[in-house]
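With one protein chain withheld, the remaining protein chains of the complex are depicted in position.
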Amino acid sequence: MLIGISEVEAKVRIAKRIAREFKDGDVVNLGIGIPSLVSDYIPEGVRVIFHTENGMLGAGPKAREDEGTPDIIGAGGVKITVLPGGSFFSSDISFGLIRGGHIDVTVLGALEVDEEGNLANWMIPGKLIPGMGGAMDLVTGARKVFVATLHTVKGRPKIVKRCSLPLTGKRVVNKIFTELAVFEVTPEGLLLKEIAPEVDVSSLKRVTEPDFKIEEPLKIMEV
Amino acid sequence: MLIGISEVEAKVRIAKRIAREFKDGDVVNLGIGIPSLVSDYIPEGVRVIFHTENGMLGAGPKAREDEGTPDIIGAGGVKITVLPGGSFFSSDISFGLIRGGHIDVTVLGALEVDEEGNLANWMIPGKLIPGMGGAMDLVTGARKVFVATLHTVKGRPKIVKRCSLPLTGKRVVNKIFTELAVFEVTPEGLLLKEIAPEVDVSSLKRVTEPDFKIEEPLKIMEV
Amino acid sequence: MGSFFKPVMSPEEAVKDIPDGATIMVGGFNIGGVPYTLIEALLQHGVKDLTLICNDTAYEDVGHGKLIANGQVKKVIASHIGLNKVTQKLYNEGKLDVEFVPQGTLAERIRAGGFGLGGVLTPTGLGTLAEEGKQVLEINGKRYILELPLRADFALIKAKKADRMGNLYYWGNARNFNPLMAFAADVVIAEVEELVEVGEIDPNDVHTPGILVDRIVLSRR
Partner (left out) sequence: MGSFFKPVMSPEEAVKDIPDGATIMVGGFNIGGVPYTLIEALLQHGVKDLTLICNDTAYEDVGHGKLIANGQVKKVIASHIGLNKVTQKLYNEGKLDVEFVPQGTLAERIRAGGFGLGGVLTPTGLGTLAEEGKQVLEINGKRYILELPLRADFALIKAKKADRMGNLYYWGNARNFNPLMAFAADVVIAEVEELVEVGEIDPNDVHTPGILVDRIVLSRR
């Protein structure tokens, strides 16, 4: 890591930062990986309604070992709970909510994300091919698409000029959150909105493939 | 009436005859008018499951005056009951059942029905224009389409060579039941299956516009 | 999309921002599942030139049928108008525009509008007036009419119960078009007979998730 924090700490930092993006009453779908951590860090007083694409609103914390049931699981297969005011429904309804623009934000991981807002996160041809699951619908239908990703993996930037892997969605990403920075995707390319306290813009440029504009005044990311 | 029975008696005769067509477990949707009478005459031991397109299976008899609710009504707006084993659902599901071929029989009235199995029952341009309601879906999706109609109205045959009114469905009718006869619609035109005891074939021909073939041996309609 | 709890309003307050010329969906089939109280408020309100999307136009003196009788509607999109004599009369006189839609197609068009789908491919109406002027696609050797999605500015729906988060529970076949319309309008106003606390409707029994509902109004009858 560029800034001397562990991978786990970096992931938690990203999750915490994203958790501060939501407004009271927002409806949010979290992907697996870093996104799944976000729900642990929602600020007090902000009531976010979590959607799971297998058919649930009002998803609560993980179930206790002795209380969970396969009849209530998160999108990653973990046994979870349902909060008061939650609801269950079939998959067509669940994706009607997604595709129809009824989900405020989806947070997804990335294999690659680029300056046009293209996202690749469902396959590496010939190697890792999990499938798109609900991700293609989520990036198409959610009102805002946030990407949560480590800034680099094995030294290689995850934010690239142009995705080389098969896309999950074309020009769909609104914001990118890493342990080093927050970018907004604009029609003119990336706009740096926040930077981590440990780095400066020139070192950030070295680990970010595309050029980016810088918002003035540039905010220091709260960590 | 050609055979000296009242219009009401004629309608009841048609309803009774159709009621004998069903097998135990059949799922049936009844239109308004004569078809709505059919449910009163289902033979003992035959358990027909009635569907109403506003969203119900297991429709039961009319509600008692003091027990009905606008929350359970038949397709004609009458307050009815739900039988044990019934179910309620939204309109998309209701028509998914219809269009998807999950309803065994629909019984509908006619303004005109013709030898090709075309049915007109939703509008008379410039005059009576109720709209098609669920009828176009029913004739398209139900496995069998029965037409229940008086043989003539004001002396004019309801069974015609070619419908002149806007169609509800093209080549959709399987059987036609009147107080005088039962016809099957075949690729070669109408086939007379049963004739009422009071009439003979030549008098039937005078009140039926298209030619028809006659099944041998010709059955006398049970009345 | 909205607040965590949904505002509970008087019927007058709930409909007052519906402007002239708005497109509104109204739930119900015949006398069942109609938001009668909201309709009364709309009659009082006097809003004009509405486009009304509904299964049927009820009766001239019942429910949203009254809006037509009261001259507040310029266009109706419905499957059936046969029980409202005024609708039929105005239509025959050329004073009211009526788009007839087969009932199952109407349900799917509303659903498509709310579900982000581009249209509906249905065999219903082939060879009839319902096919006229529409694109027909041949798919796997069969023909289907392309029917377009429907959306509205406001949906006026009716449920049995709501909780404060807007979760709705319907009862009987009064459910009909109501849950579909909840997806397909910019503002969804739910009239309910009973308002309960969050948690009182079992998550398994919620028919319309509260996130779709913007305003809650209690029935006056």
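All chains are identified by letter, namely A, B and C, in their written order; residue positions are counted from 1 within each chain.
The definition used in the following text is that contacts are C-beta pairs under 8 Å (C-beta built on N, C-alpha and C of every residue); 3 or more make two chains touch, one makes a residue touch a chain.
Not measured: the values here are computed from a predicted model.
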- Query: Of B:P43, B:P61 or B:G100, which one is in contact with the hidden chain?
  - Reply: B:G100
- Message: Tell me which stretches of chain A touch the chain missing from the display.
- Response: 52-56, 69-73, 75-77, 82, 88-92, 94-96, 98-99, 126-137, 140-141, 166-171
- Residues on chain B facing the left-out chain by the touch rule are 24-27, 47, 49, 56-58, 82, 84-89, 92, 95-102, 104, 140-141, 143
- What residues on chain C make contact with the chain left out of this view? 108, 112, 116-123, 137, 139-140, 142, 144, 146, 148, 170-172, 204-205
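Convention: only the chains that are shown with their structure count from here on.
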- Task: Name the shape of the chain contact graph, picking from line, ring, star, complete and other.
- Result: line
- Message: Taking the mean of the C-alpha atoms as each chain's centre, how many Å separate chain B from chain C?
- Response: 29
- Task: Compute the distance, rounded to whole Å, between the mean C-alpha positions of chain A and chain C.
- Result: 35
- Message: Need the CA-centroid distance for the pair chain A / chain B, whole Å please.
- Response: 56
- Any chance you could list the residues of chain B touching two or more other chains? none
- Query: Out of chain C, which residues touch more than one other chain, so two or more?
  - Reply: 111
